[in-house]
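Every protein chain except one is present and positioned as in the full complex.
Up next is subunit A:
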Amino acid sequence: MLSAQERAHIAQVWDLIAGHEASFGAELLLRLFTVYPSTKVYFRHLGDQPDEVQLLSHGQRMLQAVGVAVQYMDNLHAVLSPLADLHAQVLRVDPTNFPLVIQCFQVVLASHLQGEYTVEMQAAWDKFLTGVAVVLTEKYR
């Protein structure tokens, strides 16, 4: 459960990302593929060396989904249900990969927000993204 302060921190950080979903998403994916190359096995449709256009396109889609999760953070089960189905039936991303995405997400936030990235924001986003990951893998079995 998210406290009122945690919700505020989550929304506050999202306000800084909103409108820039594509570039944040592209950077997230680039970091993921560079730091954790094994994650590329799940993105073969992007080709061997995903170009900027592909990263921007896919990154935007991922971050837009995060934006929806932020908007409905009190009801993640309902709002992420279609994505949970997709991950369970089609994508079947091993659950151990979600912490890797979260680590890269934190690095993106920290490197962009720098002095403004308080420990409270880091804690709230870690809790929030972990909650999203739990919902996305909930229907796996």
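Throughout what follows, contacts are C-beta pairs under 8 Å (C-beta built on N, C-alpha and C of every residue); 3 or more make two chains touch, one makes a residue touch a chain; residues count from 1.
The working rule: contacts and distances are computed from a predicted model.
Matching "Cell division cycle associated 4", "Signal peptidase complex subunit 3", "1-aminocyclopropane-1-carboxylate synthase" or "Hemoglobin subunit beta-C" against the UniProt entry of the left-out chain gives the name "Hemoglobin subunit beta-C".
For the chain missing from the display, the contacting residue among A:V35, A:A78 or A:L91 is A:V35, taking the whole complex into account. Note that of A:L2, A:L46, A:A110 or A:V134, the residue touching the chain absent from this view is A:A110.
One chain of the complex is left out; on subunit A, the residues touching it are 27, 30-31, 34-36, 103-104, 106-107, 110-115, 117-120, 122-123, 126.
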